[in-house]
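One protein chain omitted, others in place.
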Amino acid sequence: MNGWTVAATATLAAGVGAAAWGVATGPLRRRVVAQNLSTSLACPALLLLSEGYDRPSYVDLALLLALLGPVGTLVFARLLAEDLAADPPRAWGLTYAVAGFGGVVVIAVCVAAGPGRALVKLLVVGALLIGGNLTASRALSGGFAGSRRG
Amino acid sequence: MNRRTTLLGVAEVLAWWAVLALLWLVFISAVNTLELVVGASAALVGAFAAWGTRRAVSGW
Amino acid sequence: MTRRTRLFVAALGGTGLAVLLVAACFCLPRFGGAQHPYGDRVVRASLARHTANTIASVNFDQRAFDTLGEMSILFASVLGTVVLLRQTRDEHRAAPEPEQVAVPVRRFALLVLPVAVVTGLYVIAHGQLSPGGGFQGGVVLATALHLLYLGVDYRALERIRPVGFYEIADALAASAYLVLGLAGLVAGTAFLANFLPYGTFNTLSSGGTVPLLNAAIGMEVACAVVVLLARFLDQAVEIEKGGEK
Partner (left out) sequence: MDDPLIVVALVLVAVSATAAVAVRDPARQALVLAVLGTVLAVLFTVLQAPDVALSQLAVGSALTPLLIMLSVRKVRRPQRKKEADR
């Protein structure tokens, strides 16, 4: 164990654990937000693990999750639009907090990586992660207005 | 499709190609000729995908 | 035999099985032990064939025949879906209605789609070097295409997704895998043997047939998933009960 893996353990236990609890209980508006946050917390955890195990190729995992996690949330935002329109989720504070946490992790991993192409790759992952997270939250709270059938 | 839209389309594909080729260059770990050739072609596929989707969206 | 005796026999058998399983579990090697007889041999073999990612070497070289089976399973299941979810005589198609999507979501989808395509191709091309490969990259490619449904609407997706083309490409990719296997026979070795030169370790051209088989699987998976999702989307969005209106 080193500092990176300890941080990853804490992120998983506190963050993803809370998200797993949130997605399993409560009203639908809470569940979709928890699902969105679970991917945006697991992605920093994967970045931390990649750094902790000292395996740069594990960054691909975080890249894929940052890319596909928001797509998964878009699926729910799109196909549950009618249920969510009646009871839209409001959790912008939490969303921004998690996005900020993702940013902090990306910056920390970037500092550890040092200048080079690997740094730019990490920044791309970070941009996809935060941008995707915020866009997915936007989609959940009324991103699909006139959804009757299409 | 007149000359102006053709030129705009070509410019759009080229711009996307440049961005995506840079992205490939960032993803890979070691650079060599074959890597660059494969990256350039993959970026071309991505650029055409971008062009095609934009056309599909605004083309009605 | 009465119901009671049958239950007794079943309970006896169940308990015996449970005891044997638990006893067997105690004889297993410890979790994460230091001895990996199979792993050591696999790593040695994959390094001898200049394949940096051992998993890719197992999937597409040492056990390429297993992958052929897996690919056939995917192919057959997609075929089954196409047959099952076809439009029957008592159903009709209703044109999907346009969807109003918030502008940031729509822009996000249009921006991320090409990025996801390039990422999918990157994952396929580097299957023999880093984690990833044909299956993972193919799924990413197919998912990327469906961003157009999620971020815009189904009509936009239908414009750039001729299903017939993907069906043909799926079949072509599946046969490309077979042809690469048969090429081994022609080259004088065995079916699906790694007959090409191994190349320089840790470059894109290393691993002999591994990158080519990887590419075939990537194309097969991407097209198969697109066809599969096309059937599901048709059913969920367009096809409705009741005859022609």
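Letters A, B and C mark the chains as written, and numbering starts fresh at 1 in each.
Methods note: a contact is a pair of C-beta atoms (placed from the backbone, for glycine too) under 8 Å apart; a residue touches a chain by one contact, two chains touch by 3 or more.
Quick caveat: nothing in here was measured; it's all calculated off a predicted structure.
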Task: Touch partners, limited to displayed chains, of the chain removed from view - done: A, C
Task: Contacting the left-out chain in the complete assembly, out of A:69, A:89 or A:102 - done: A:69
- [ ] Name, in rising order, the residues on chain A that touch the hidden chain in the full complex.
- [x] 1, 5, 8-9, 12-13, 16-17, 19-21, 23-24, 28, 31-32, 34-35, 38-39, 42, 45-46, 49, 53, 55, 57-58, 60-61, 64-65, 68-69, 71-72, 75-76, 79-80, 83
- [ ] Pick out the residues on chain C that sit against the missing chain.
- [x] 31-32, 53, 55-56, 123, 131-133, 135-136, 139-140, 142-143, 146, 225, 228-229, 232-233, 235-236, 240-241
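What we mean here is this: only the chains that are shown with their structure count from here on.
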Task: Whole-Å separation of chain centres (CA-atom averages), chain A against chain C - done: 25
Open item on the list: Where in chain B do residues touch two or more of the other chains?
Closed with: 23, 27-29
Task: Multi-chain contact sites of chain A, meaning residues that touch two or more partners - done: 57, 63
Task: Footprint of chain A on chain C - complex, ascending - done: 94, 96-102, 104-105, 108-109, 112, 115-116, 119, 123, 130-132, 136, 140, 143, 147, 149-151, 153-155, 237
TODO: Flag every residue of chain A that touches chain B in the complex, lowest number first.
DONE: 56-57, 63, 117, 120-121, 124
TODO: Over in the complex, which chain B residues touch chain C? Could you list them?
DONE: 16, 20, 23-24, 27-30, 32, 34-35, 38, 42-43, 45-47, 49-50, 52-54, 56-57, 59
